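The other protein chains are all here in position, but one chain of the complex has been omitted.
Then we have subunit A:
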Amino acid sequence: MAAILQAVGATTALSSTNSFDSKRLRFSSRRSLSVGKGNFFVVRSDGRSNGCYPRDRRAGQLVTNAVATKADSSTASTASKPGHELLLFEALREGLEEEMDRDPSVCVMGEDVGHYGGSYKVTRDLAEKYGDLRVLDTPIAENSFTGMAIGAAMTGLRPIIEGMNMGFLLLAFNQISNNCGMLHYTSGGQFKIPVVIRGPGGVGRQLGAEHSQRLESYFQSIPGIQMVACSTPYNAKGLMKAAIRSENPVILFEHVLLYNLKERIPDEEYVLNLEEAEMVRPGEHVTILTYSRMRYHVMQAAKTLVNKGYDPEVIDIRSLKPFDLHTIGNSVKKTHRVLIVEECMRTGGIGASLTAAISENFHDYLDAPIVCLSSQDVPTPYAGTLEEVTVVQPAQIVAAVEQLCQ
């Protein structure tokens, strides 16, 4: 495996609009979320949380800021706000640490997770706290240490497997498909595999083709696993905790470019629901379904769209397998137009499956064919100019919405 670039170097800021405006997010009804449906926060980009303000008051008004901007608050004002501010990789670590404190059978295995602290610092200092066996530095043998984690899970532990880059887990496909996904079934339900497989994937900044893969499209057919993708510090921590507590094998997809997102998250403990989608911005005209990094391209495009008079509804699907057909369906029934924006390749990606699922379930509610914007079926080039055009850019999203809403 080629050396991973240092986290700091690789995750340069997307744009000035990539961090949440901490001032604007207010969680008035913050409660400890149990893993039950309907308990997710509706986080609106202008800072309101669900139930606080009736929607119709703002109808017809131009929302000047459809996407959260960088925090411009002074330190004095942040001190009085509830919650604490941290970066996405710190949120992941916080979730991980809380779960490791809570349950001694939770352990971490992966390359450079221990002494090095993780190539993206998600496990920084954990080895010092919990020891070298509980935060295990493995040799470079993905297939075998993934299988080892599965064997440990079968015999009572709850390992978290880190792929230094999700692409490396291609070498672990044997174990992930055959043992992780299927073993509960072929053993007639005798053995459960409560593992979490996590790591950074997606297209970064000129990392080259092999370090820029989107493995969610390859893993989605494996029966018996769940896949979630985090996109904000808030949902990163919540999904990490939910994944660890789940009895099912869960693959948690992080993104190389999102690790330095900053957000203010609650001090109280919270666990999100693995199977639910997240309403990012309610709207009326079109449903935009997205996940991971593309959420930010969508929100950037939404700013432009709002200025042009459109009202897009943006949903971060979060659960890549299974899809939250309830949230998605309700949205489709309201707007009748669907745009999917994803980073997977055109062929066989999450978008392709989502298109099929929506067509199957909500065909009657559609006023137009589903439009799916995906990355091109091209090995991600190193050159920045070429890399930029392999993934979906906000301008394309704006154009697609305009065409869809004609």
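Here is the rule we go by: a residue touches a chain if its C-beta (ideal position, glycine included) is under 8 Å from a C-beta of that chain, and two chains touch if they have at least 3 such contacts; residues count from 1.
As a working rule, contacts and distances are computed from a predicted model.
Visitor: What is the missing chain called in its UniProt entry, if the choices are "Mitochondrial inner membrane protease subunit 2", "Protein YIPF", "Pyruvate dehydrogenase E1 component subunit alpha" or "Aspartoacylase"?
Guide: "Pyruvate dehydrogenase E1 component subunit alpha"
Visitor: Among A:Leu86, A:Ala127 or A:Ala153, which residue is in contact with the omitted chain in the full complex?
Guide: A:Ala153
Visitor: Check the options A:Thr186, A:Ser221, A:Asn307 or A:Ser359 and report the residue that touches the missing chain.
Guide: From the options A:Thr186, A:Ser221, A:Asn307 or A:Ser359, the contact with the absent chain belongs to A:Thr186.
Visitor: What residues on subunit A make contact with the chain left out of this view?
Guide: Subunit A touches the chain not shown through residues 35, 37-38, 104-105, 107, 131, 133-134, 138-139, 141, 143-157, 174-175, 178-179, 183-194, 223-224, 226, 246-248, 274-276, 319, 321-327, 329, 361-362.
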